[in-house]
Structure formats: structure tokens, C-alpha cells
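Complex shown without one protein chain; remaining protein chains in place.
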Amino acid sequence: MTADGRNPAAVLEMRGITKRYPGVVANDDIDLTVRSGEIHALLGENGAGKSTLMNILYGLAAPDAGEILLDGTPVDIDGPNDAIRRGISMVHQHFMLVPSLSVAENILLGDEPMANLVLLDRRAAARRIRELGASFGWEVNPDSAVGSLSVGWQQRIEILKALYRKARVLVLDEPTASLTPQETREIFDVLRRLRSEGYAIIFISHKLYEVLEVADRITVIRRGRVVGSRRPSETDEDDLAELMVGREVQLTVDRGESHPGEPMLTVTGLHVQDDRGRGVVHDVSLEVRVGEIFGIAGVAGNGQDELVEALLGLRSVSSGKVNLGGRAVTGASPRRLHQLGVGFVPADRHRYGIVLSFPLTDNLCLNDYYHAPFARGMVRDDDAIRSYADTLITQYDVRTHSSAAFAGTLSGGNQQKVVVAREFDGELRLLVLDQPTRGLDVGSIEFIHRQVIAKRDSGVAILLVSAELDEVLELSDRIGVMFRGRIVQVLDARKTNREEVGLLMATGGRATEAAS
Amino acid sequence: MSEGPLTTETLQREHPPQASVPERRRRLPPLRRALRILLLPAGAIFLALLVGAAIMIASSPLVRGSVNPMLPLTAYGALVAGSVGSFNAIVSTLVQATPLVLAGLAVGVGFKAGLFNIGAQGQFLMGGLAAAAMGIATAGLPPIAAIPISVAAGMVAGMAYGFVPGFLKAYTGAHEVVTTIMLNYVAIQVVAYVASGPLRGETATFARTETITTATLPVIAGREGHIGILFAAIAVPVIAWLLFRSTLGFEIRTVGANPDAARYAGMRPRVLIMLTMSVAGLLAGLAGATEILGQVGHMPAAYATAVGFDAIAVALLGRAHPVGILFAGLLFGAMRAGAGLMQIQAGIPVQMVNVLQAVILFFLAAELIVRYVFRVRGAGVEVAEMQTITRSYGEQAAK
Partner (left out) sequence: MIDLLYDIPVIGLVFQFVGYLIDVLPIIAPTILAAATPIALGALCGFMNERSGVVNIGIEGMMLTAAFVAWWTASLTAQLIPDGPAGPLGASAALLIGLAAAIGAAMLVSLAHAWLSVTVRADQIISGTIINIFAVGITGYLNLLISRSAPPSAGQFTRLEPPAWLTELPLIGWLFEALFAQGPIGLTLIAAVIVLQVLLFRSRWGLRTRAIGEHPEAAETVGIDVIRLRYRNIILGGVFAGLAGAYLTIEFGNSFQGEMTNGRGFIALAALIFGRWTPLGAFGAALLFTASEGIQRAVRFGPPEGALGDFLASVPTQFYSALPYLITIIVLAGAVGRSRAPAAIGRPFSREKRERRARQPRSSGAAPSL
């Protein structure tokens, strides 16, 4: 294929890629070779530099040093358009789909079939998309709005979008992040088939077992450097984990024995509507006991967000009852709930958790700013606020030069620690956790998990909601599976497995009737 | 003061709170700190004066019939002389600055809550109208009673007129930028109707109300230095205290910076939006009352003023901080005070002041130009996500 005798099958070579950002070397002399007909896994924890590397490959960022070779020829990739033209396609970690556009419009965007110079050829477009979908056995409706599709379907659309562009190199950035095990398996089947058709596939993940299952070669990145490259047959999860984190890690939390006591949170027959007035939580009943972690598993968008918001007083309850320690708190305000000892760690800390433009002092007393010792009447006591903040910063190991630093200047892990510090402090009865470790590095994850277990053992009732099945399985004592706004089944976490929960998440099981 | 592009993020961001910096030693000496704060605005003003000079030279054939490169010097000389050249000039600057500072605070308070109150103009007019109406109605009372009643009427009217867009925003989601602008035009018509209809003065040659008598603000300095100057001088520390020292101010700032977090923290964004708009209206209404009772002496049916719009520039230049607004108001007040002399001595129409204001704002918004010209390096805080006033544009009502 090439004249100078390089391995003809090496479709893509990245050599010595280096990318610096102020204060950080995101990629440090990274080499990566991907062959045709190979699934090459890129493994590393959040923030290791995987995404940066792929952004460089996709022309979204320019490397400070290094070169990229396609079919042995050095290329200068100037923007995504150029990458697409050279046969590189990418499925991004966060869906790059426009919710208000149709399936067809999303897939065609940027490479539209034209009826004439100006107008689109919508009929040809619909036909091509149906054909493309049919080749994978998917029945695609080109006209449905992408925003109304399930997460699994959106992931399929993303893949069709990449294939539509006639790619040779296909990059998938954490494609399984919010999928059920069953959906994940389907994606893996697709990947294997594409491999047999000669695609060069880069599969990015931080989930060890997935990488071991599907990859032909695994390259591990830590702190911007390649720290090892393995074949699945030569390695195992412990080896990969150590490579990835740089020290021996405990793969699962040592959650110890739990000793559930009296029910703390009792929800009966709860109905909640979304912003558009559609019922999204139906007749949910559950019980979280003192000293217990109750996990709610479910594919994103099955009513978990609305359930959490309703429990925290952020969304009104249509009908049903909520009891906290024997007290009726249905429709109570967030402040009242906080006074009663309810804490909350949100998935999107930038939304509910933190005010980026405020200093840590203000962020740490965000719920309690209005009463003593932080305020006397209407007057704030800055000294009290500061000394309280300093205490929490030390106690929760928030890395910052001062409590006056703006929250926005902290790393994601430290921002999350600020939220945890604020919400975990004080007399707690109920803790609501919504994907509390999303996007964090292993160190922060371990820290937060240990804090959660400690709270459980000190007699707090904990409700853990997560689309990340692994986290729910790891931490929970009992697991309620949420499907289309209902809790379809409650399982004992020690007696269930990924498969069972995943199946319930995907289908709701046959248990829909049995639950009611 | 924080530096950074001119967005609400920088407008809402704290100036390092005095007492909450643990290591006081680490702070810059006050003088250097002040210099640093002033560098960007000063650079922007300087560049704007250059642009203004270029416009004057380019348009000088229209002014004097031939190109006159010295025209800007004459004009700026007159501008300075008219604003700080004498005791009376300085008093005139203070008088001009008074409504600008008050209305500037009205816009600035809104910024802190994430609201863009373009309606200061309408609130100003309604405040002025109510003050005039009450001033005429209390003509039989002694000043000690007439003045407080009239001023209070102006404040209440402005507050009510600010409350309306606040209410619409909170409960219908109608964006305040559009509703406040519409209300500005409505206010013009209300003033026109009242001053040429029910309250039309008998003696006046053009449509206006009767002359205000006992409610006229007493002069305390120079020829025209009325007591309203003190209102502005008091309002600045009061608003600063409210925003930075009180829990209410904390709530307002939190709602502005992150309404969802505010809601979770037990604050009520809807109430705070209405409250903030009411406070803003009150300040703008006070500005209107001060202007009518202290300067004009009656309410004209066609009251030509741009205070409410200049206030936006004042608030932006002052970066929504009360002290910044004070200085920005003084600067623009000086320009207004000197503009008359500039027109007389150099033949430059007073509208040049508007041009200068816009260009100052332009350089503040595009501060990279200023940084480039003056080699200022960024010392701002890096915040991961940008928030802008525009964020809520078109969104649904706050929950």
C-alpha cells in the first residue's frame, strides 16, 4: 500500500503527540498505532488525556508536537471536516445530536444529499438512512425527532452518523457509558462486525471488563502518557487497573456489612410530572431504612431525575405521600427538608451543587447562610462563614490555596468535594446521591465512596440514583429498578447481578404487573 | 476587582470580599490594587476619546466648513472646562451625575440578579411623573412635608413600574429585556397623556404640568446643587451594604449566578426576581423624582431625557459594583455637564457624548484591544463555564 515498506495494515499512526494546556500537560509524547480490522482500546481514567488525544486526531485541537500518519503518509488534520474527509469518524462521549432535528437531519448534517443547488433531497435521504439502518437490522424512522428517542437509540443514531460518512477509522468515546449491559452487548456486536469489514476502531473506555471483552489491543494512558500496551490474553483487570491508576487499587469498594434499622424515608404512590406536564413518575413506592443504601438503577430518562427533584422539594408532587422519619414531608420546601437533615449530591454539580462564580466560603454555607452563626438577622457574619469554610476544607481535603478562591478555579474532583463537604456536614437523616462520582478520577471516587459508606454506618439513610449500573451494584444494599417512571422491581444487591438488573432496566421485565 | 470579558459572569462575580480573604498579607497594596482595577476602564476611556477625536476631525468640514485637526482639542478643552473648570462646573457635574448614579444602581442591582433592566428609562419617567403630580398636589403643604411625600411618590411609582416586568419574568417567562423596553415606550405615552391632559398647566406655552413649588428640592451648593445629590451619595453605600453584607443581597447574587442552586438552597427565585426589579425600579424612580423636583421643576409632556439609557452604560462601566457605578456616574455626569459648553465653543453637538459612551463600552466589551494596546496582562480568575445575561433568554419562567 505504501512505498516505504511500513506495515501496510497500519491505517493510523500517531507519533509523539504532545499537547500542553496552561499548567497541565494533557498529552505527553503519546504513540498510538491502529490497524485495519482491529479494535484498539484506549484505557485511562477520567482526565488522563484520552479525549484530548482524540480531539487532536479529529482536528478539534492542534498538537504542540508530534505527527499523525494515515496509511503511512503524514497528514495535517485541519478541523473535523478534514478528519471526516480523510475517513475518520467519531462517536462522542456526550451525544453530538441536535435534539430538535429529525433522525435524518442529524445523520445527514454536514454531508447532505441535494435535490438541486439549494434544496435538500429529503426523499433520497430517508431512503439511504432506512437502508443503512436495515443493514444492521435496525428499523430506523428518519422523521422522528432525535430528542424523543431513548438513550440506546440515540447511540445507534450516533453510530449510523459515523458510518454514513464512509469512515475507515472509527473512534468511539465511552459509547457504553449510559447503556444497559444488553445494549452494550449489541454495540459490541456491531463493533465486531465492523472489524470484520476492515474498519480500524478506537474504543475509549475506563471500564476494564468491557475493554477485555471486546478489544484486540489495549493501550493504557495515565496523566497524559502511554504507560503500557497489552493484548487481552496477556492481562487481567488487576493489572490494567494498576496501570491505569499507577498504584494498586481496590476494584470494588469494601462496603462491609450494613445494619439497616427503622425506615427513614417512606414514599407511597408518588406521581410526578415533568416540565411539560406529562406524567413521568408513576405510583412509585419505596422505603429507605436507617443505615441502608437503596440504589435506583435505570436508563437515563426513566423518571429518576424527576423523582429526585420531587423528593428534594424542587418539583411539585402530583399525588402520593413522602414521609421522613415519621413526619409527613410531601411537598416540603428544599429549605424545610434541609432543616430536617436531608443532604443531596447532584449529578450535575454545576447546576444544583455549586456557584462557580462564588468563593468557596459562600459555596460552603449555601444552604445555611441565613441563620446563626453565619448571619445575625439580615447581616452576614463573614468571620463565622470563613472559619466554618476553613474547617470543612481541611476536613474534606479540598485542594485549594484559600477559602476565598472561586469555586470555578477548582478541579472537578475538588468541586465535588466541596459539595460533599457541605451536604455531608451536620445532622443528617437522609442523603440523596445522584451519580455522585460522574466524571471524577479514581482517587476522588474512592474518597467519596468511603465517605458514603461511613455515613451509612453512622445511621444515615441513603438513596443512590445512578444511570451507571456499576456504581449502584457496588454500593447498594437493595436496588430498585426504574423503568418508564415505575419501580418495576426491588432486588437484594447481594443476590442479583449485572445481567438481571440490566434486563430489568432495558425491558421493565415481566414484573410490571407484579410490582403493583 | 475582577477582570475579564464584559459579561454578567464578571458583573456578578465577587470583588474579593474585604473580610473573607484569609491572608491579608497576600493582597496587593491598596494603591497598586486600585491602579489595577482602573487600568482597563481608563484604557477604554482613553481609546474612546481618540475615536471621538477622529470622528470630530472627520466631521469637521460639517462643523466649520473645512478640515480642522485641532477641533478635538477645542472640544475636549470645553468639555473639561464645563465639567470641572470651576466650582459651579463641579456642582453641575454632581447634579448631572446624581440621576445617572441612581439609575445606574437600578441597572446594576438587576445585573447582580442576572436581570438586564433596560427599563430604567421608563421607571425614571414614571418616578418623575408621580413626583411631579404629588409635588403639585402638595403645593399647599410646607416643604418639610411636600418634599418627602413627593420623593416617596416617585420611588413608589418607579418601584411599581419595575415590579411589572419582574412579575412577568417570574410567572410567564417573558424576557425582561423586551418587556422593559416596551414599558419604556408606554411610559413615554403615559407622561405625554398626563402632562398634556389631566395635569396640564394653564399658564405654560407648551404642554407640561404646573410648576412645582413647595416640593422643589432646596439648593445646598452653588447655583444648582440641590439636595438630591445627597440621595445618590446615600444610595451607594446602602446598596453596597445590601448586596454584599446582607443575606438578602446574597440571595439576589446567588439567583443571578445560578438560579437552580439558589432554588436548592431554599431561596425563592421568583420572589427575588420581583423584589430585585422592584428595588431597581425604586432607585430609578428616585432618580426621576430627584431630577424633576430638583432640576426641571415641572413634568414636560415630551420629556427628552436619556438618563435611563445612559444608566446602562454607567452600570456596565462600573461593572455593576456600587462604587464603580459611582465613579462611572461621575464621569458621565461630567461629560453631560461639559457637553453644553462643548457645543457652544466647538460647535460639537451634545450627541458626541453618546458616541463616546458607546465607544467606551465597545472597548470594555472588546477588552482584548485595550489589553493589546496597553500591554495589560490578564489577572482575572478563570471560570470554567461562561454565564451570560443572555442565558435566560427565551427560557421558561423561573420555577
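Brief remarks on what is shown
Order of writing sets the chain letters: A and B. Residues in each chain are counted from 1.
Please note the rule applied: a residue touches a chain if its C-beta (ideal position, glycine included) is under 8 Å from a C-beta of that chain, and two chains touch if they have at least 3 such contacts.
Small disclaimer: the values here were computed from a predicted structure and weren't measured.
Taking the complete complex into account, A:Lys161 is the one of A:Lys161, A:Arg230, A:Arg289 or A:Arg422 that touches the chain left out. Checked against the full complex, the candidates B:Val67, B:Ile344 or B:Leu368 give a single residue touching the omitted chain, namely B:Leu368. The hidden chain makes contact, of the residues B:Ala34, B:Val178 or B:Ile234, with B:Val178. Within the set A:Thr33, A:Asn46, A:Gln155 or A:Gln435, the residue that contacts the chain not displayed is A:Asn46. Residue B:Pro349 is the one among B:Gly77, B:Gly201 or B:Pro349 that touches the chain not shown. Touching the omitted chain from chain B are residues 5-8, 55, 59, 62-63, 116, 118, 168, 172-175, 177-179, 181-186, 189-190, 192-193, 197, 306, 309, 312-313, 316, 348-349, 351-359, 361-362, 365-366, 368, 384, 386, 388-391, 393-397. If you put the missing chain back, the residues of chain A touching it would be 21, 24, 26, 46-47, 49, 51-52, 55, 58, 60-61, 79-85, 90, 92, 95-101, 105-106, 108-112, 114, 118-120, 122, 161, 165, 223, 247, 395-397, 399, 411-414, 417, 439-444, 446-447.
Going forward, only the chains that are shown with their structure count from here on.
If you average the Cα atoms of chain A and of chain B, the two centres end up 45 Å apart. Remark: chain A residues 275, 312, 314, 333-335, 338, 344, 346, 350-359, 361-362, 366-367, 369-370, 375, 378-380, 382-383, 385-386, 390, 402-404, 406, 408-409 touch chain B in the complex. Residue ranges on chain B touching chain A, taken from their complex, read 9, 12-14, 16-17, 19-23, 245-248, 250, 253-254, 257-258, 260-261, 263-266, 381-385, 387, 396, 399.
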